[in-house]
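One structure follows; several queries about it will come next.
Missing here: one protein chain of the complex. Every other protein chain is in place.
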């Protein structure tokens, strides 16, 4: 097992995430990866992210965008686990080829809160396609939305 | 039929859209409504909307957000058609209650282009729920993504 | 709380399920409801339910049909919980008006097994719409497929 290599990959991916994907920054997304089995994306409420001006709740598009990003990252972690002994280059190359095929979002509660936390889990990882499930909670641990995504990973 | 009233509603909704929904502005969405049967949302490519830094293509979250907005607006137009003879207040009240229940996005081609155009059509309009289908094309008329959304309208 | 009434409703619904919905019988679905918080649908593998003749695995349509039925029933249980003190007639009337708006199925593993078990949980219950999540396991407790459904309950 090549744990050092994996740790390095996660750091580089985190750097790419925060410096090379402009829309993640526009949303204010922060990727937190303590280890390969524990990742989350957080972001703070800001005026620019509001969809309903009367109630001050999160725009649905912020939710779908965040859950799509979380799903893609979850799919990548799933692949990383299966690639433990591969080279650094192969792993980064896989990351760059990742793409969303389709996405379903279920909006369950109004997006109220100061901070939001997205998490994800892998439902299926193959050589070509991964399916993931994502959740968005607010800072009171209320479930705001659920996502299901299918990603091209091959 | 109360066409004048409908025209007025569309103008007010357009004003709400562009001044009271901050995230629409962050994305740069422009709502164009010549009449009740002809609406579209357009936006220009900008560096902030990029998801893939190597290929300079649109972030999937921009696509899902735009198609969700277009679906909600399409659902509202569907209701407006059924409310022709109702009062101005009833119509605005309906708009404020609109919410997305669920959304599916199919990503078909990389989001390349200078300008993107979202359109929508109603699949089902009831008193409680509307189902809509949405498309995103680029300025070369290539179909980038499809959406299907279920909206609470009652 | 009108528990006796609820028990009675569950028995009648179970009777409707097994005698008045012919396609449930064609599939061989059995509804098991010990109580309002514990329902499942089971069915046995039979030659008629095969989709892939080489591997003898379940037809995808059997899976989607079963998860749709389970989702509808789960939505009904969610309403029942909110209607505890209502009359018998009101509850049955609600059951007869239930309808699927949309359904997503994620096929995760080949449908191998002798017995299959569908379960469900409520994600959202409103006065008009319920959203549910469903799972199909085989007799070795392997997760075969997941479903997400939106139901009209109003």
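Per-chain numbering from 1; labels A, B and C assigned in written order.
We adopt the following convention: contacts are C-beta pairs under 8 Å (C-beta built on N, C-alpha and C of every residue); 3 or more make two chains touch, one makes a residue touch a chain.
These numbers come from a predicted model, not from an experiment.
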Contact partner of the left-out chain, one of C:13, C:31, C:62 or C:134: C:62
Which of C:12, C:26 or C:115 contacts the chain that the document leaves out: C:26
Hidden-chain contact residue, picked from the options C:31, C:77, C:101 or C:144: C:101
Interface residues of chain C (partner: the chain not displayed): 16, 20-27, 47-54, 59-62, 64-66, 68-69, 72, 96, 99-107
Those residues of chain B which, in the complete complex, touch the missing chain: 104, 106, 108-109, 123-124, 131, 133, 146, 148, 150
Absent chain, residues of chain A that touch it: 101-102, 104, 126, 128-129, 131, 148, 150, 152, 154
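In the analysis below, only the chains that are shown with their structure count from here on.
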Classification of the chain A:chain C interface as same or different, half of numbers criterion: same
Most distant chain from chain B by Cα centroid: C
Chain B residues counted as touching two or more neighbouring chains: 101-102, 104
